[in-house]
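The other protein chains are all here in position, but one chain of the complex has been omitted.
Moving on to subunit A:
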Amino acid sequence: MAHTAVAKKQSEPKMSRALVRQETIAGYLFLLPSLIFFIGFVIYPMVMCIFTSFFDSSMNRADVFIGLQNYVELFHDSVFLGALRNTLIIVVVSVPITCIFSLWVASAIVNMPPWATSLFRVIFYLPVVTGSVAVTVVWKWMFNNYYGIFNYLGKSMGLLDQNINWLGDTRYALACIILILLTTSVGQPIVLYVSALGNVDQSLVEAAEVDGATKLQAFWKIKWPQIMPTTLYILVITTINSFQCFALIQLLTSGGPNHSTDTIMYYIYYTAFKLYRYGYGNAMGVILAIMIAVLSAVQFKVTRSD
């Protein structure tokens, strides 16, 4: 009996190692499909993108190595520089507005009765779950030069003398794009902020208020630090979404009028899939990725120091 017990004790580590190995193998096997997919559809194209950006790469023609020429050309391309400017305008305007508006709405609805909070969450989240094409087409109707509701209301209220070609006029087109982008961007941040604010430790807030803190002080000193991770996430996601603004442009303006709504993502698409200049398009992709990475790093740095 004692011999059996000793033998069992001795064999336990051996079985455990086998079990660990077995579980490890099983784990990797479970991981394998995702890994293959990730390598095949993310890592490989990413590497190819960087690699191809150093080539004059076009459809049906052998690639020619040209070093950094695509990158040099980029910074002499007035359309690209215009697209870069437009993209930055979209980011600079839409990201702060999205974050501030979302936080304001979330703060306003978080303390409402649960049914009211849910109702507002649904209302603000609807544009997110509605098909982007459908939403965009509706906006296109509303901005229509001839029968759009904005022109109708503007003229009815005496604000406009004549119809404005909202999407066909360089003075208004980009602003219209930003407005639409905002309406489709705020849903998710509001839901996240409502959740984050709901998780704030109320005892700390109440203690601060008992000690004489104002609402603003309670928010700034207690709630804000606690929702900082959520804010960071929203900042990063909104920034990336703003940089990636493409569908709106494709569906509404094709970059016009007169390139006034070109964004880098749209110009990448146009260059790569309309002109079939893959190398040049990939160089833009690399620049855009670097910009997003740098901006995200800055956001991390700033929010971390907070």
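The rule is short, and it goes like this: a residue touches a chain if its C-beta (ideal position, glycine included) is under 8 Å from a C-beta of that chain, and two chains touch if they have at least 3 such contacts; residues count from 1.
In the analysis below, contacts and distances are computed from a predicted model.
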item	value
Listed names "Aromatic-ring-hydroxylating dioxygenase subunit beta", "Rieske 2Fe-2S domain-containing protein", "Multiple sugar transport system substrate-binding protein" or "Glycine dehydrogenase subunit 2", with the criterion being the UniProt name of the chain not displayed	"Multiple sugar transport system substrate-binding protein"
Option from A:117, A:226 or A:296 whose C-beta touches the chain left out	A:296
Option from A:24, A:118, A:170 or A:183 whose C-beta touches the chain left out	A:170
Residues of subunit A in contact with the chain not shown	41-42, 44-46, 48-52, 57-61, 63, 143-147, 165-170, 229, 232-233, 236-237, 240, 243-244, 253-254, 256-259, 265, 268, 270, 272-276, 278, 281-282, 284-286, 288-289, 292-293, 296, 300, 304
